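Partial complex: the chains shown occupy the same locations as in the complete assembly.
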Amino acid sequence: VTVLPANAIADAAVAELRRFGVDTSAIVRAPGRLGIYYLESGANQRPSRIVYDRDHSAMALAKPGDIAWKPVLEGATTLSPTWFHISGITPALSSSAAALALEAVGQARQSGLTVSCDLNYRKNLWKWGKTAREVMPELVKSTDVLIANEEDVQAALGIEADVDVQSGQLDRRQYEALAGRVLAAYPNLRAIAITLRESFSASHNGWSACLLDRQKFLASRRYEITHIVDRVGAGDCFAAGLIYSMLTGLDAQQALDFAVAASCLKHSIPGDFSRVSVADVNALLQEGGSGRVQR
Amino acid sequence: VTVLPANAIADAAVAELRRFGVDTSAIVRAPGRLGIYYLESGANQRPSRIVYDRDHSAMALAKPGDIAWKPVLEGATTLSPTWFHISGITPALSSSAAALALEAVGQARQSGLTVSCDLNYRKNLWKWGKTAREVMPELVKSTDVLIANEEDVQAALGIEADVDVQSGQLDRRQYEALAGRVLAAYPNLRAIAITLRESFSASHNGWSACLLDRQKFLASRRYEITHIVDRVGAGDCFAAGLIYSMLTGLDAQQALDFAVAASCLKHSIPGDFSRVSVADVNALLQEGGSGRVQR
């Protein structure tokens, strides 16, 4: 469910989604641009860099009322959804998009869907007047499952962590405490998952995650990703893996491990989309990533 | 010496061989396809994956009698060969190809050639009815120099090794014992060379080998290959390096070291073919692989 312009470039984007089996029947076409971004791929000490060009996109111009949430969320179309996921990038785009995002999660909850939200804080996007801290808490109040990293939690929710992002040293208790503070502040949350990226260089990261639900704190296996091909989209892949796991009935530890393994594999794939299958993720979980040729 | 279809795609393959100075005069053209495979290049925790499409190839359809071994092996053509090498992939393709492989090594031995065989076990290929263990021992009985890894020895010859492939920890004595068991089982063998791949990830492997002949057990230098470009073809490159060394009179330790260095370099070259020269291999042997720019 998104808002795109009615032109050939957006048509191509929709076709690409269809390729991956995404149901595109609820996409709304409206005036505005197709937002883009420019990516400079980093290596070693040189970071990847993104120049956003998303202002005045059809999505940024979208506002409450533009999407007919009832039929979309309640299965009057070919969709019969039980889960609604939203990224913190949407409210970052514009005032109207932020209002639309709030409308969306409200409607989703009302329709009985589970709501997840990835905070996805991007400091270069929040330019429209309000800060993330003024908007995101409202959104999180309608969320069931929150996804974030330590920087997101601080920047978007104002909940401080005693975590040293740069060193990447992971203190399990610090993360447990941070997650606990979030669940305490938002009683509606069923769980929070926090991704842990240790950035040794643009080419070499550590990757893991932890999850706190109302019962226990869980930590995932940690992956050493020594030859990053493309890390863009890994966070989205984590969210997708977590939602998929929860929807298919895995327990919390399994879901966390699946999400981390799925997003670990994304780092080896060029482009925005992960192209691995569920079987590929399970193979990593079972065989451990030694990378022996499959033949 | 192979069997290819008579079409433009096979013509291109033959031309590519000619580029590398391979004598293609004894290649037979016959009905069937050109076998192909699809390769997905791995990175980090994601393994490379191969989808074979070799069924019904001209080579898979080939059978005893299709190749006029006598003139080929005894120098009636422009070839005047003294060594015959065969890969375990040929008998894996089909019943007739397996029979042809047996015919080939028999004829080669009869013609006084040294015969080497790389077991090259591929579980996705052995689909035609018999298992590798039912076929390969017969082939090895006509072999002088055997090339294998620890998995090949178990899967193709049924000789168990107390080797932990996944950990990649190399216990010299275990390999010596394994090699000893093979030489004991096949008195015809002059020597067995075993390649040792430690797979830390699809991008980072350790690479070395050992060799047992009737006199002593030798271990090669070990290379840390930290940025694999393409490992496909490294095993064939090892075999080629070993044969080249033995044909040019190097002693066993020198031959083993040359073969390991040559195949180590293959990991840095995209595509199936190694493009390094003998001088390049010797430079690695003497200067140690620090990778300083040559200018």
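Lettered A and B in written order, each chain numbered from 1.
Basically, contacts are C-beta pairs under 8 Å (C-beta built on N, C-alpha and C of every residue); 3 or more make two chains touch, one makes a residue touch a chain.
Keep in mind that this is a model prediction, so the values were computed, not measured.
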item	value
Where 2 copies are displayed, count of copies in the complete assembly	6
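Here is the rule we go by: only the chains that are shown with their structure count from here on.
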item	value
For chain A paired with chain B, centre-to-centre distance based on mean C-alpha positions, whole Å	46
Chain A-facing residues of chain B, complex	42-50, 52, 122-124, 166, 168, 199-205, 227, 231-232
Residues on chain A engaged by chain B in the complex (per definition of touch)	223, 225-229, 264-265, 267-269, 276, 280, 284, 287-295
